[in-house]
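In this view, the complex is presented without one of its protein chains, the others remaining in place.
Now for subunit A:
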Amino acid sequence: MNDREKRDFQAGLNAEIDAWLKGENTRRSFIKKFGLMTGLLATSGGILSPWAENALAQAAVDLADPASPLGKAQAAAMKASTEGPADGSAYRAAQAAKQFTGATLNMTYEAGLQALDPRNFSGPVWEQLTGIKSNVVELSNPDQYSKAVAEHIAGSGAYDVLDISPAWTPSLADGGVIAPLDDYIAKYMNQADLDDVHPLYKALPTYKGKIWGFFDDGDMFALYYRKDIFEDAKLKEAYQAKFSKALEPPKTWEDYAQVAQFITDNLAPNVYGAGHFRKAGSPGNQFDFLQQYRANGGILFSDDMKAGLNSDAGMKTLTNMLAANAASIPGNNELDAVSLWAAFLQGKVAMIYSWPPTGRMAANYSQSAKAINFIPQSSIAGKVGYAVVPGNPEHATGYNKALSADSKNAEAAYLFMQWVTSPPVSLARVMLPYALRDPYRLSHFKSDLYGELFPSAKEYLINLNNSANVGLLDIIMPGAQDYFLSLDRMCTSVWAGTDPKAALETAAAEWDQTTDRLGVDQQKAFYTEFKKLPGASADNTVEKLGLAVKL
């Protein structure tokens, strides 16, 4: 220490002593207090973490009344997991998973209602059966893709089980984000359970000859209509007189607009003919356009991968959609899916096409769960009929369960996936009133227990199956988000008055840009793979391939 440093040190020491004598903060007292605070923080971690864990932990298993159809389905799922049959996928998964007791599986779910199933039912039951805990990570739908990719790039191993849209499978598989399941399936699964999945959905997790997940949510659009209106004698007579044909659920899109307009003309403002979720950013536009466009013979891409949107089929589709809008409830173009449900359940709309929860809500079954209290009680229970959407309905999104390639508990994660999607467990899950998981297995469609959920549940299931027989899949290829966004922009601009032809040209140009960006050859290869799937086009539906399921 030189003289200057000694002087500085002495001055500092004197200052400290003075400050200490005056009771002021000194460097020493600061360090002491800082140490105390750090110690407190460290201690509080020990105190707080059990509290936080408790607060964040999934709820205790929430089982239904054992005498109810759901209660019986849940009991059957437990029995299948604990008693067998020994070759059942649920039993084999639950028994094999016991070797991983104490592990924790991190699984992504869409935030909100979707996450209630693993929090209230499947997660706690799995823990009871195997001792494996589950940590549900709730994400928005886009984040279910982007976070999975980001965590993979970071190599964090943050997730074990991923809930993904089937449309993302090629990107995630090629990107190494998800792992193939073939070896595990050969080791653990009862292969017959794969054949229990409806043919439209069965191939969705398959890509380049490997299986990259288990299908887990039959998001099939169906037509829900007011039987009391379609059976009204005066209306039937008037419709017959005006159009020389019977008033019935429409089978073509021209009929759909015509019937909707007729009902609006006769019953508005009490009831309007139709309603749609057309709000910008609401996926109704893209799904509706794609189903009508392909039913009208529209081609998505030509042989050289140029967008086929700007075509007669495109014009016909937008013209039909505009006619349907004009016949619909005021504010049709501002509705999202939930608002549309509210309008239908309150009896303001005679026909809607939407996801399967519509049928459960219309029968007031979903509203038995507190989690769905934002949906009004149905004033139309018992009055709702089910039909296939004119032409070909869209299978709008759906979910696959996929195994994260970075999982540190890959085998345990796989076993959870097999168990949760097995016939008895998945049946109990698609029957949950608050769940947004919809029937997709043949055993779901044929289930007597599901058929007892509400008076018309059997007809509802038959219609979902029939819809899947002629259903169309979303585009499954890289860039799907871009293609969908262009469709949404195109539709909403047309609703606001843009010339349909100009809007089609703009959307087609955007599609071509997306294809160029991703590489024409690469996109062509993906599109070729997609076209092989049942439901890729109106000429390639399950029914046209001779695979239709008859109930």
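By our rule, a contact is a pair of C-beta atoms (placed from the backbone, for glycine too) under 8 Å apart; a residue touches a chain by one contact, two chains touch by 3 or more; residues count from 1.
We adopt the following convention: contacts and distances are computed from a predicted model.
A chain of the complex is left out here; the name its UniProt entry carries, from "Sugar ABC transporter permease", "RNA polymerase sigma factor", "Cbb3-type cytochrome c oxidase subunit" or "Tricarboxylic transport membrane protein", is "Sugar ABC transporter permease". Across A:I462, A:L485 or A:V520, the single residue that touches the chain missing here is A:L485. Contact with the undisplayed chain is limited, among A:A342, A:A402 or A:L504, to A:A342. In the complete assembly, the contact with the undisplayed chain comes from A:A280, out of A:L63, A:I211, A:A238 or A:A280. Contact residues of subunit A toward the unshown chain are 1, 5, 9, 12, 27, 142, 145-146, 149, 171, 174-175, 279-282, 329-331, 333-334, 339, 342-343, 348, 478-479, 481-482, 485, 488-490, 492-493, 495-498, 503, 517-518.
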